[in-house]
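Excluded from the complex is one protein chain; the other protein chains are retained at their positions.
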Amino acid sequence: MNLSLLVLLPVCTFLVLLLLQARFARQVALTGAVLQLLVCGYLLWQYLAVRDLGNTAPMLFETDQVWYAPLQIHYHTGVDGIAVAMILLTALIVLTGILVSWTIDKWQKEFFLLLLLLSAGAYGFFISLDLFTMFFFLEVAVIPKFLLIGIWGSGRKEYSAMKLALMLMAGSALVFVGLLGLYFGAGSFDMMTIAKTTLSQTSQSYIFIFLFSGFGIFAAMFPFHTWVPDGHASAPTAASMFLAGISMKLGGYGCLRVAVFLLPQAAHQYAWAIILLAAIAIIYGAFATMMQTDLKYINAYSSVSHCGFVLLGIGMLTETSVNGAVLQMISHGLMTALFFAAIGMIYSRTHTRMVASLGGLLKAMPFISTVFVIAGLCSLGLPGLSGFVAEMTVFMGAWQNPDTWYRVATVLACASIVVTAVYILRAAGKTIMGPLPENYAGLPDATWNEKTAAVLLVAAIVLMGVAPFLVTQLVHPGVENMMRQVDKLVTLN
Amino acid sequence: MLTDTFLLFRQEIMLALLLFFLVLYKLGRARPAAHLLPIMNWLLLLNLVVGLLFYDWQGVLFNGMYRTGELIVLEKNILNLAVWLISMQAYGWLRQHRHAAEVYLLLLTSLLGMFLMLSSGHMLILYVGLEMATIPLAAAVNFALSSKRSSEAAMKMIVSSAFASALLLLGISFLYGITGSLWLAEIPGMLHATPVVLFTFLLVFSGFAFKVSAVPFHLWTADVYEGAPVAVTAYLSVVSKAAMVFVLVTLLYSVFAPLEKTSHAVLVVLSLLTIITGNLFALRQQNIKRFLAFSSIAQIGFILVGISGYSQTANASVIFFLLVYVFSNLAAFGVVGWISTQTGKETIADYANLYRHNKTLSWILAIAVFSLAGVPPTAGFFGKFFLLTAGASKGDYLFISVAALNMVVSFYYYLRIIKAIFMEPGETGIAALSLPFWPQLSLWICTGGMLASGLLGVIYQYIYSISPSH
Amino acid sequence: MNGYAYLIWIPLLPLLGFVLMGLFGRTLRNASGMIGTLLLAGSTLLSFVAAYQYFFSDGKVNDVYRKITAFTITWLQFSPGVSIDMSLVIDPVSAMMLVVVCFVSLMVHVFSLGYMKGETRFATYYAYLSLFTFSMLGLVLAGNLFQVYIFWELVGVSSFLLIGFYYDRPSAVAASKKAFIVTRFADLGFLVGILVMAFYGQSLDIATLIGNLAAPQSAAYLSMTTAGFMGISALTWGLLLIFIGGAGKSAMFPLHIWLPDAMEGPTPVSALIHAATMVVAGVYLVARLFPVFSLDVSVMQVVTWTGIVSALLAALIACTQTDIKRVLAYSTMSQIGYMMFALGISGSGGEDGLGFMASMFHLFTHAFFKSLLFLCAGVIIHFVHSNDMRDMGGLRKLLPVTHVCFLVACLAISGIPPFAGFFSKEEILLAAYHANKPVYFIALFTAVLTAFYMFRLYFSVFWHKEPGHSPTHGEGALSMKLPLIVLLLCTVLAGFIPIASWVTVDGKTLATHMNPGFSVAPVVLSTLAILLAMRWYKKTSDTPDAAASALGPAFQTVSKKFYIDEAYLFVTRKIVFPFIGRPAAWIDRHIVDGAVNGIAGITGKLSQSVRAWQSGKVQSYALYFFSGIALLAIVFIYLWK
Partner (left out) sequence: MNTVPLSHILFLSTALFFIGMYGLFTRRNMITMLMAIELMLNSVNINFVAFNKYLYPGKLDGLFFALFIITIAAAEAAVAIAIIINLYRTHRSIDVDDATDMKY
């Protein structure tokens, strides 16, 4: 199938929406999102079908068109299992994001336009095999976030929006310099070509710093994570979902696909630093979460902690751990999206997100509360939900790296599951359980759109948690290919 | 033979004809400006179209004093396009102006000077073109006749540029003394990197650095931009700057080619200085024109980064960026100018909640700002990417990193505008403004250009194919 | 297949119940109780069939009970050889547990029909119960270490949900959080232990793991004993960490603090989860991994001493508590301590395996009489509307059935023949006597204490004073009485079941020989303790208070549960929060984020400080212009060539 369809579809929806009257905005957006999901489903089906036929090429559905011949810039797309999984995640979150924003009252049309633009960026990023195209889409996804937070956000929204935009832009500036290094080192922007060239150790180690820290900012790597709490907390629900669900995954995916895959020796050289930062992020993020009093801050800091697992998995550089990192990306995407959706639903009814002033919501809104609890349980790694599968794979993989200090880091990371339990249960205990304040007594429960969104996400989480083999089947060949490449190049030298 | 001559010369001839027309028009019965403006817009479109035809003519005239080629024609066309766009945008301002024809006369004379400069094969023509491009502009800056700021700006401009041309001339005179030739084609063969030559180079270079407002020769820029009428500011920041960059590239790449080592180093230093200074000053500006002045200084810094690449890619990237810059900056100035002439509001704070009543204007301004900042999918992203790629080809990554990180600073102030438009709770915001046909057309062209010129790879490819290989 | 394919339905039926009631609870409402009970009855039936088939028909090959894997799929592949498989394994231990879990759970389901009647969240309650039963059955049948962990966590969460069932009571919320977090902390050990075992043992499948490690010269064993960290071998680390997990779930000292608080949940839940099934998961885990545990003497020592210390401490504390459920909770902890140390002192085969067998036997009998005790307590609380035994008294006439049941269960737990507890406890004491004398004496003392506090409870509730209550309602519906009676029968009869011939460490029948002489001491001592309790508590008297005040600070310490809760609170409130949590949040706000904002601030300052360049004076512009050229000239002509 033609992968460009994935980008064209949101763009077309965008155009239709642009030309239509504002009062049809949400219907159009929803239709577009449903179509996106269908196309993604078709992509999955096609992908599996082709793989079943025994096609073991690293990338499928490749198209390669010259875009800027003088600079060897191509529009080169292709997907492997990892990308397909990410694309599915994106489609799901876009759809649920639109559903959750159904009743947004200010500038509805613009809101959905930006959301669609954002999704186009994310799709493009995941299908790109050309570094320029990839970078292009990476940046496409930044500005809509700024607008979404700044216009529809709450609290210190302008400050947060600015901080987020600037930090992400700083990230992409670093990525950009790294890309130029790759380009002049290997003479091409094409990932598959660069993968075949071995750069010298010195240039690898320089380029890697730029690329990894650049993508690291997107992936909320400590100490570049501070955009996460403010940004998430101020963003409107759908934007929070998108930020945590997809945006941060752009970073993780980039770290993996660009930094590690193309610069394997440097990855081995810097593994200690990645692991150190990841372990700090995990533990420190978890402890910082424990002290938060605002539900969104809680989830945002916990995202820092959870994204640490992604980096930990990548840093350990074993096949299992990288597999785990990918799983964690997917799982975290689904889970935080659900969490933010639930928080948004609560906030839109009670107009507060402060843990201390909430309580007993299970009585007033059982559905939303149940969703909240499921998200929380997923976050603390309950088996049967996706978080468990991902975290355990990361741990197992991490442990396979026999270095003692790496194992200490792994144990520390494992320890975060306790802290996670503490903060999740504190939050859930205070908001969902306990006596219900009187002024919340008559609040309505979820509406149809919110229910649909929540059910979709919960279903995905449960599916992944109950039948992880489905996801690993999809993801694992991609990881295997990648790690084969990494190990091969490393053993060469 | 004769037709050949005329065809090679056709863009200049068209401009001269336009100037004649304006003089004659002035001689005739006095009519309101509203009568002249549509005519001028059509004529300038005609001018652009004539320039676009017969694009592949090249050759030399007047013993090599004048030369032209595909690249030069393209550069002139870019300038023509920009002038046409500005003319349409000036509609709001000139409609009420008693001396609309004179404004056109001045601007078109200046354009003619730029054409001469671009086509010059000899230092004399270069100098004459330069002065022809500058002096009328100083007068045009003064065209808000009763405004204190306007006359102050004009004074600053004429004094500064006279000083700059004095230094430039000193440089040219030394060049003459050293080489004995003023032919651009002959000079490079006789240059060697001796101290005197380097000093001469610095004098000439600074003369042009002044025109493109590179730091530390930029100080006039902001004051003049702020004081001048918006259309003139737009002209200064787009047309004049683009023309000067074209000439600077030619000078550096051909005339001073033997001094590449030094000139590269100078470019690296100046570009970083320019970017940083432009950014630092832009951060604090409240007046939007002054803000755009400093931001355009920062943009020039990026252009210098691109020039420092010394390659075909660099050449093409600079020209491509300037094309994009024409669209982006003119879109910004178009909106700013329209708001300024209609409401007199010129500070960023005035733009608070602009989106509430002026959706189209807001989006266009937003896209323009994004393009200036270099955000995809606008063309500005491609422009900046290529410039930095060109600059990086020398392998100096520290330099590129500093430049790239400065982009982040520039994001801050560009996003301030966006913040004002969309996020700040202005009491009511600026009331809904209606946009007449001409400015609207111009803005849509700019928007189209910003969106299309990046995504369509062919444009860059064409520019690349006609750029001289280095 | 191997004839056990139906095993999969045993956990699936409750899961089905959970899904049904979770999704359609609101429509099903009161019918959900019946549905849950019926589904579970199906499971129970199947489990009896399975146990019968296993023990009497095809489990035994050459006189040895073998492990039978009924079903397996690869659930999550980590690396070649290491994967989480979902498998169902039946062996003597799991067959026995299967029966216990299904049966007790069924009783509790039935009992709850009456006990929870009228509750608004009736369907939710049954959904949670079903979820718990599913998880517990999964845990019991798991053949993969990681699978154990999965169900382990699920059990934990269903326990959390059930403890917090009355979610609008802050104390219930706090208790559920505490239970979950403390066990989570222990699970961390389990998890890391699994990582260690999986890495060195090359497998997560329990049978394979045991196979890989059991032979002392195997590669896995060698690598595991040679690799080490901080001077302790990987094997010891792995087992110790796994044991921490088990100790947490089984409320062993010092991780027991959650169990008494967990009594905030509905009483039938306490009967099921916190008495009969979930809390013995730790014992079960050690039993499943027993061949590996027995490889490491030091870990076995840890198991033994943790068990015996917990048994003793809990018994001491139980003597001082006044909340009826808390007394039962501490007694549970004490009994599990028994099972645990019995495992710890057990050898790995033949006669030495007596401890193992005794532990399993005690697990089996304890499930019946402890759940009976809890259900009785449920009836009492239902009747009195209080948990405090000081509010009770003289209930024997008002609750006749309960009274008999409670009495029998008390006798059983005190080890008075011929009730079930006597048999299993005797075996344990016997094993201890042979293996470790100090442990034996402590165990004996604990047994006496047990008799004392159980009868203290019994007399306080049923005698002591005249009832202060007018009987508003009777003992409750048949659904509440029936389980009591059934469990009563089990309590009486379970001791006669020849566990020794079925559940042994090596699968071979263990010949047990009742030694009446040996039994005299414990039985007599326990009887004396009962008499003492009768003297003190049958009538209102001052003696207990006098005794308490005579003991002074010692009594105070015990009744404050040795201040262990306070110690934990100190660590969390005074150390973790202020010294780790708050600094982390502070650093994030002020240093990490401060750096980001600082960069922005510095840029702004810089911007402010350079503004003087743009002075507005055209002459100074020209001067800058010229100095610019001059500087460039100096730099590029003279300094840098």
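As written, the chains take the letters A, B and C, and residue 1 is the first residue of each chain.
Here is the rule we use: contacts are C-beta pairs under 8 Å (C-beta built on N, C-alpha and C of every residue); 3 or more make two chains touch, one makes a residue touch a chain.
These numbers were taken from a predicted model, which means no experiment stands behind them.
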Partners of the unshown chain among those that are drawn: B, C
Selected from B:142, B:262, B:341 or B:358 as touching the chain missing from the view: B:142
Selected residue (touches chain absent from view) among C:74, C:515 or C:615: C:615
Contacting the left-out chain in the complete assembly, out of B:153, B:266, B:292 or B:323: B:153
Residue touching the undisplayed chain, where the options are B:5, B:58, B:181 or B:461: B:181
Hidden partner chain, residues of subunit B it touches: 123-124, 127-128, 131, 135-136, 138-139, 142, 145-149, 151-156, 158-159, 162-163, 165-166, 169-170, 172-174, 176-177, 180-182, 222-223, 226-227, 284, 290
Where the missing chain touches subunit C, by residue: 611-612, 614-619, 622-623, 626
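As a convention for this text, only the chains that are shown with their structure count from here on.
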Chain closest to the middle [Cα centroid of all protein chains]: A
Cα-centroid distance, subunit A relative to subunit B, in whole angstrom: 42
Whole-Å gap separating subunit B and subunit C, where each centre is the average of the chain's CA atoms: 77
Shared interface positions of subunit B, touching two or more other chains: 412
Sequence positions of subunit C contacting 2 or more other chains: 600
Residue ranges of subunit B touching subunit A (in the complex, touch as defined): 312-313, 316, 370, 375-377, 381, 385-386, 388-389, 392-393, 395, 397, 400-401, 404-405, 407-408, 411-412, 415, 418-419, 422-424, 457, 460-461, 464
Touch list for subunit C against partner subunit B, complex: 600, 603-604, 606-608, 610-611, 613-614, 616, 618, 620-622, 624-629, 632-633, 635-638, 640
Touching residues on subunit C, where the partner in the complex is subunit A: 74-79, 82, 84, 146, 149-151, 153-154, 157, 160, 164, 167-168, 170, 172-174, 176-177, 180-181, 184-185, 187-188, 191-192, 195-196, 198-199, 229, 577, 580-582, 584-585, 587-588, 592-593, 595-596, 600
